[in-house]
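Note that this complex is displayed minus one protein chain, with the remaining chains in position.
We just call them A and B in the order they show up, numbering each chain from 1.
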Amino acid sequence: MRMSGTRRVNLVALAVLLFSMAGGMATLHAIDRLRRGSAAQEALYVRSSKVLRRMSLGYTGLLADIYWTRAVQYFGERHHNGSGDFRLLAPLLEVTTELDPRLLPAYQFGANFLAPKPPSGAGMPGSALALMKYGIEHNPDQWRLYYNLGFLYYTELKDYAKAADAFAQGAKLPVTNPFMSILAARMAQHAGEFDTARMLWFTTYQSTKEAQIRQNAVDHLLALQVDEDVTRLEHVVEKYREQTGRLPASMGDLERAGFIHGAPADPKGRPYKLMPDGRIEVQDPKSIYFITKGLPPGATPPQPPRQTATGSK
Amino acid sequence: MAAIEILDLEKSYLVGFWRKRPKLALHPLRLTIEEGEVFGFLGPNGAGKTTTLKLLLGLVFPTAGTARILGMDMDDPRVKAQIGFLPEQPYFYDHLSARELLNYYAQLSGVPAKGRSARVEQMLARVGLSDSAGMQLRKFSKGMLQRLGLAQAILHDPKLVFLDEPMSGLDPMGRREVRDLIQQLRHEGKTVFFSTHILSDAEALCDRVGVIHQGELRGVGAVAELTSQTQGKVEIIFCSQTVPAGLTSLGAEARVSGDMVNAVLREEQQDAALEVLRRERLKLISLTPVRSSLEEYYVARTRPTEGRNEDGRKEESRRGVGV
Partner (left out) sequence: MNSGGMNSRIGYIAFNTFREAVRDRVLYNLIAFALLLSGAAILVGEISIDIERLVVVNLGLTAVSLFGVVIAIFIGIGLVSKEIDKRTLYTMLSRPVRRWEFVVGKFFGLTGTLVVNTFLMAIGVFLALLYVAHRFEKMDVWVLVALYFIVLQFLIVCALALFFSSFSTPLMSAVFTFALFVIGSLAEDLRGFAKITQGIGGWMAAAIAYLVPNFSALNVISQVAHGDAVPGRLILYNSVYALLYSAMAISGAVLIFQRRNLK
């Protein structure tokens, strides 16, 4: 009977420890899922940053970081679920930047996701603009903020003159990105061109580490590629028709006529379809986001995330 | 049945800051305490007395060895119901009264609710705390706490009582009372194991003593035997204000205090010394053989030995244990 009393207690205690640890984590998971929506809501019970400042007892930096994480999470979760409702994103970002005006990633996030229409963004370009201007006011020497402003004017507001202005101002800073002056110049004449847009999205991709912004930029770059391909191919079809007087029956016709080499494919490797009326279409319109060309007539540009045939994002 | 059987109980600690090395606080201890006896565990401070007690009570875990208490394994929870413990300089809950504390402890010891408060009052009376029974413990003096400690140790009528320095902090009256109490416990057939460094108490109370020094048991013996040996000397006390020359020439060691002289000389000179007194017409008060004292036994056993390296381990084989 030696040690059996103590040993029994130890075994029971160990069993309780392990069981409650596992059970606790499982319950925690359930609680998290339950509270997913409400955390952001609760975060904004106090919207006045003045009050928040006082409540944080001086630890405003930490509080700003917390609000920032909540903003990112809020957007990420809803985006993932396909919900189009991001109405709390603007106040979350506003509170974040009011608590810490120098939290640069918040402005970048706002530039990328506040302005676009749902489901890619919150559809509030006005708030986005206000946020950028606020950021510049408090951080006049940060080129990224001018970049974000220009980006906003270019992508959503389509005001190329103001975009050029913003890029130009950013280019004049002592510390800046070489692309800024190039973008400023291009805004003037080549605003609508693929290369300009490509340069812009590439700069966005390069200037951030935030995963969602990068993914968004990649999606746009792929879409640009498709748009460019389709435009080029449709132009080729037109030239064929001028030359032969009729529409090509298949890609093979174009190839034999020497206009293309090999079967052209989209960035995902799927060959473009040649439609009877001479248009070019992509194989799976739903699988590439943001494309404006290569879609069946009457279709709207697809937005992420959607279930795709191949399951890739 | 042996009340306590200690079988090679050992305790070592790791000391040192960076490279921890084991230091032996208690060398493998082998000792048996019989039921009904009062056993004194003697040794200087830091010898390992308290460590031994804590090991036996399960407050500290041995690095080797084991013990059997009242025939049961020392880890057996049933043991606790039959033992009582008074730690050195006990400390209790500040905000309870003496009565409440004893009642609480009685509850924990499983004293049935029916006679509990009567038992508590009885204990309070026994240790002389009836008057202070309602007072909060933070106001208790050291002596009062010691008495309360005794009370809680014997509250549940245990068969075996462990006392760690039970006389510490007591005035002579208090010490007398504790000695009486221990005698009573002995009469009740209980086994008492107590540690102390006050030899006169041990001599007066114990059946057997064990001497421990630097974590090692140096000797065990029955008090009666250790103090029975005469040393071949006699002590003569008589009335005089000076030491007679005759005695000095016999080689007596004498001491004068007031009207009396205290002289020690060898047994063979006894008759000659008495003759001197008779000649000088000095009044004899007493003549007693000088006995060996526990002190001598103790001092002999606690003499530092050679051949010890710094962690306390002996380099030669162990000394045999006495009687």
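In this section, a residue touches a chain if its C-beta (ideal position, glycine included) is under 8 Å from a C-beta of that chain, and two chains touch if they have at least 3 such contacts.
Computed from a prediction, not measured in an experiment: that's the story for all the values here.
Screening A:L28, A:A188 or A:A265 for touch with the missing chain picks out A:L28.
For the chain left out of this panel, the touching residue among B:L57, B:A222 or B:I237 is B:L57.
Shown as candidates are B:V15, B:A81 or B:A224; the residue that touches the absent chain is B:A81. Residues of subunit B that touch the chain left out of view are 54, 57-61, 77-78, 80-81, 83-87, 89-96, 100, 104-105, 107-110, 149, 152-153, 156, 162.
Taking the whole complex into account, subunit A touches the unshown chain at residues 5-6, 9-10, 13-14, 16-17, 20-21, 23-25, 27-28, 30-32, 34-35, 38-39, 42, 45-46, 66, 69-70, 72-73, 76, 211.
By definition in this document, only the chains that are shown with their structure count from here on.
Mean C-alpha position of subunit A lies 84 Å from that of subunit B.
Residues of subunit B that touch subunit A in their complex: 73, 75-77. Per the touch definition, subunit A reaches subunit B in the complex via residues 1-3, 5-6.
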